[in-house]
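Mind having a look at this structure? Questions to follow.
Of the protein chains in this complex, all but one are displayed in their positions.
Labels run A, B and C following the written order; every chain starts at residue 1.
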Amino acid sequence: MDIEDRYFKNISSRERVIFEGAITMGALFHQFVGTPVNSENAETLEKSIKEAMELQPCIEEVEVKIDRKMLEEAKSKFNYVSLNGDMLDIRVVSKYADKKAVLRMEYIEELKYPLMYVEDINE
Amino acid sequence: MDIEDRYFKNISSRERVIFEGAITMGALFHQFVGTPVNSENAETLEKSIKEAMELQPCIEEVEVKIDRKMLEEAKSKFNYVSLNGDMLDIRVVSKYADKKAVLRMEYIEELKYPLMYVEDINE
Amino acid sequence: MDIEDRYFKNISSRERVIFEGAITMGALFHQFVGTPVNSENAETLEKSIKEAMELQPCIEEVEVKIDRKMLEEAKSKFNYVSLNGDMLDIRVVSKYADKKAVLRMEYIEELKYPLMYVEDINE
Partner (left out) sequence: MDIEDRYFKNISSRERVIFEGAITMGALFHQFVGTPVNSENAETLEKSIKEAMELQPCIEEVEVKIDRKMLEEAKSKFNYVSLNGDMLDIRVVSKYADKKAVLRMEYIEELKYPLMYVEDINE
C-alpha cells in the first residue's frame, strides 16, 4: 500500500508539515504533563521527551526546555513538582518533501495559556 | 492582544483547521491511552473523551469509538484492559473562519499502526 | 494458577487493601492530570474517572471531586484548563477479605502538595 497516495494526497506538503508537527505538539504535552520533576532530573526528562517525540512521522527535531526558575518556585515540601504546561518551552521541527515547519509552544502570561503556534514555515 | 494577528497570520484558514485538529488528535491519544476500560465503562469513557477534547481551540466536534470486540479479546483475567490506540476510531472536526476539516484516526492492520490523517477538508 | 497464593501470601489482608488502594490512587492521578476541563465537562470527567478506576483489582468505590472554584480561577482565555492534582479531592475504597480501607487524596495548602494518605482502615 502506498500510504502517501491513499491517505495524504488531499493535503499539500506545506499542510503536511503543519499536520505532523501539530500532532507531535499535542502528543508531547499530554504524554508528559504530570511527571515528577525537579532540578535534578529536569535535564534527563528533557532529553527523553526529545528522543521519544523525534520518533514520530516527519519529525526532524524536538527541543524541550523546562523552566528551572518555575520548578524552584512551584516546589512543594516534598522537593519536586508535577510537570505542567506552563513550565514548558517546546520547538518541534517537521519536514516533508521540500517543506519544513517550526512549531512552538510557550506559556503566554497574558493568555494564562501555553500557546501552540507555527513559528516559522518555508513558502 | 490580538492573538490571531500576532501568532497565526503566517498560516491560512485551511492550514489553521489542520493545525488545531492535529493538536487535538495527538493530545487525545496520549492523554487517554492507558485508561482502564471494559464494556461496562466504555460508553462513559467515550463521552468524557469527546467532551474534554471539544474544549480545545477551533474544535467543533469529536467522535470517539472504542472497539468493543477488541475490548473483549484483550480482556485479562482481571476483566478489563488498558486502553490502547489500536482500539480507537476517532473523528475530530475543526473549524476556523470558513474552513472545516475532518481528521481521522483509525488502526490500519497493514501498517500495524493507528494512522492519523485528514479525511475531509473543504477547498 | 492461584495468584493469591503465588504473589500475595507475604502480605496481610490489611496490607493488601492498602497496596491496591494506593496503586489506584497513583494511577488515577497520572492518567488524568492534563485533561482539558471546565465547568461544563467536569461532571462527566468525574464520572469517567470513577468508573475507570473502579475496574482495578480490589477497588470497591472511587469518589472524585474536581474543585469548581479552582476551575473558574485557573481558566485561561480559552475557557478551560488542564486538570491538575491541586483541583482533585479523591476517595478510593478498597476491599479484600474482611478488610476495607479508605484512601484519600486532597490538596494541602501548607504543603503545596496533593497528599495521599489512608483516611480510614478497619483493624
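Going forward, a contact is a pair of C-beta atoms (placed from the backbone, for glycine too) under 8 Å apart; a residue touches a chain by one contact, two chains touch by 3 or more.
Every value quoted in this text rests on a predicted model; they were computed, and no experiment measured them.
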Going by the stated contact criterion, tell me the shown chains that border the hidden chain. A, B, C
Hidden partner chain, residues of subunit C it touches: 1, 3, 7-8, 10-11, 14-15, 18-31, 110-111, 115-118, 120-121
Identify the residues of subunit A touching the omitted chain, counting contacts across the whole complex. 3, 27, 31, 34-38, 40-41, 44-45, 47-48, 51-57, 77-80
Contacts of subunit B with the missing chain: which residues? 29-30, 33-34, 74-78, 82, 84-85, 110-113
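Criterion: only the chains that are shown with their structure count from here on.
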From the C-alpha centre of subunit A to that of subunit B, how far is it in Å? 18
Distance between the CA centroids of subunit A and subunit C (whole Å) is 28
Considering subunit C alone, which of its residues make contact with at least two other chains? 34, 77-78
